[in-house]
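Just one protein chain is left out here, and the rest sit where they should.
For chain A:
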Amino acid sequence: MKDFLLVFRTDYNTMPKASPEEMQASTKRWMDWIGGIAAQNKLVDRGNRLVPAGQVLKPDNVIADGPYTEIKESIVGYSLVKADSIQEATELAKGCPILRIGGNVEIREISVL
């Protein structure tokens, strides 16, 4: 089996301000989805969320606020899964709650150094 990185992207600006109930429902959706992957013994690391604020360092010490000021789709989080093929990894990504709010999942095979 190979490891794959799932990168979750969405537009922070269009993310709706959720009520506590909606937040709870969202957490539950994420847990049910990731729990389903873990139940197949295909979860390597549940990963983490990323906070919206950040900085981008460019050549010549140019520091930009970001990344969302420039890119419409920012990375909001990531997980690590294992699968036999990219197709299987993509199958695992189906049902990811990010898709419900207009986001997407990028699936990339990890090439171990």
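Following the convention adopted for this analysis, a contact is a pair of C-beta atoms (placed from the backbone, for glycine too) under 8 Å apart; a residue touches a chain by one contact, two chains touch by 3 or more; residues count from 1.
As a convention for this text, contacts and distances are computed from a predicted model.
Between the listed names "NADH-quinone oxidoreductase subunit F", "(Fe-S)-binding protein", "Fe-S-cluster-containing dehydrogenase component" or "RNA polymerase sigma-70 factor, ECF subfamily", the UniProt record for the complex's undisplayed chain reads "RNA polymerase sigma-70 factor, ECF subfamily".
Set against the missing chain, the residues A:N41, A:Q87 or A:S111 yield one that touches it, A:N41.
Residue-level contact of chain A with the missing chain is found at 28, 31-32, 34-36, 38-41, 43, 46.
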